[in-house]
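One protein chain omitted, others in place.
Entry: subunit A
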Amino acid sequence: MAGYILRRLLQAIPVLLGTTFLIYFMVFAMPGDPIAGLFGEKTPPPALLEQLRERYHLDQPFIVQYFLFLGGIFRGDFGVSFSGQPVTEILAQTFPVTLRLAILAVFFELVAGITIGLIAGIRKGGIFDASALVISLILISVPIFVIAFVAQYVFGVELGWFRTTVGAGAPWKDLLMPALVLATISFAQISRLTRSSVIETSSQDFVRTAASKGLSRRRIVPVHILRNSLIPVVTYLAVDFGVLMVGATVTEGIFNVPGVGRTLYQAILRGEGPTVVSFVTIMVLIYIVINLVVDLLYAVLDPRIRYAK
């Protein structure tokens, strides 16, 4: 097991180098001069332009800039944003917020998705199953920003149940609504995954055996059916994390959540290369770790995988 973990961690190094290079290249190759954009309609004097380019190393060839950046990272220096704040500080500020948002969202989608999927699967073809199908289809097909705006208007402005946007410090209760919205992306996927998996598991020999031994439904459903149906759901969670990150950019913008997604988007708009690359690097790192954790969980859930190594 330890060797397996180590191998997975070592694999992360080339992945990290590769992604930072690609991201850096993409930011660099983005058309337009971020310095020329700093002046609005005013055309900056050439001497001033030159000074500023030099300051941000924009006068150097791409590869030099990349290695300057990489060297900084090894020294733990992720650079400074245009507004003079160290990127590490921005990271420390925004990641916990997004993490809390993601935890809430995952919690909602797991609870709702698995419960509904399980009931639908057990009562396959019934009214509950049919309505769950319709609801999940709607949620899958409606873009998240539409859901977000409707939720914000109905529950925030009209009914006043939640704050319309997230207040300073992003308290948990303010994050509820954005998390619920964010959860809708994957809730439908999880409920449908669970449903089909439950149906498949229900027809397996061991379930029939359990039933013929005289075990109660109360025992068979959670222990025999649910546990074995969760394997595909858990693997999906790893992919889901990436989906959540994308969704968070939109949701955080609409609910003004001071998290990673919103900050990253603004950094891209302003062409703040170091901020963008550092953020993405950390995201990739987290993505790798989560995938690792999921793979390990997988082994816990299904002993056959553990022993096959």
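Note that contacts are C-beta pairs under 8 Å (C-beta built on N, C-alpha and C of every residue); 3 or more make two chains touch, one makes a residue touch a chain; residues count from 1.
Definition applied: contacts and distances are computed from a predicted model.
> Per UniProt, what's the omitted chain called: "ABC transporter substrate-binding protein", "RNA polymerase sigma factor", "Alpha-ketoacid dehydrogenase subunit beta" or "CRISPR-associated endonuclease Cas1"?
Of the names offered in "ABC transporter substrate-binding protein", "RNA polymerase sigma factor", "Alpha-ketoacid dehydrogenase subunit beta" or "CRISPR-associated endonuclease Cas1", the absent chain's UniProt record gives "ABC transporter substrate-binding protein".
> One chain isn't shown here. Among A:Thr43, A:Ser141 or A:Ser216, which residue touches it?
The one listed residue touching the chain not shown is A:Thr43.
> Check the options A:Leu99, A:Val157, A:Val223 or A:Val300 and report the residue that touches the missing chain.
Result: among the candidates, A:Val157 touches the missing chain.
> In the full complex, which residues of subunit A touch the absent chain?
30-34, 36-49, 51-52, 55, 82-85, 89-90, 93-94, 143, 145-146, 149-150, 152-153, 156-158, 160, 163-165, 167-169, 250, 252-256, 258, 262-263, 265-266, 269-271
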